[in-house]
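Here the complex is missing one protein chain, while the rest keep their positions.
Up next is chain A:
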Amino acid sequence: MFLPRPEPRPATVEVFVGDAPVRVPEGATAAAAVLLAGIPAIRETPVTGAPRLPYCMMGICFDCLAEIDGVPNRQACMVEVKPGMRIAPQHGARVAKVEA
């Protein structure tokens, strides 16, 4: 879990991690919002169901995969927050969604 430091970086952008609102600074990524929200896991692995949180924060490890604004398997550490963004945990393997 991470703590904000509002003095240098005011938290001005409200996003949702799961259903909970979290305020984060501009320029933060969805993965930072996940860590500031303090949830125990952003995903469970497809193979054993093990919980994971972001590990590298720079687009290498893919442990921060999350469903962002309805799109699954996005690297949360590579997506900058926008007001109202919805960041949802992933459980196991994704199911392909077909849009009409």
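We adopt the following convention: contacts are C-beta pairs under 8 Å (C-beta built on N, C-alpha and C of every residue); 3 or more make two chains touch, one makes a residue touch a chain; residues count from 1.
The working rule: contacts and distances are computed from a predicted model.
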| item | value |
| --- | --- |
| Choices "SipW-cognate class signal peptide", "3-oxoacyl-ACP synthase", "FAD-dependent oxidoreductase" or "SpoIIE family protein phosphatase" - which one is the UniProt name of the chain not shown | "FAD-dependent oxidoreductase" |
| Contact residue for the chain not shown (choose from A:Val17, A:Leu36, A:Ala66 or A:Ile87) | A:Leu36 |
| Contact footprint on chain A, counting only the chain that is left out | 1-6, 8-9, 24-29, 32, 35-36, 40-41, 45, 47-48, 50-63, 65, 71, 73, 75, 77-78, 80, 99 |
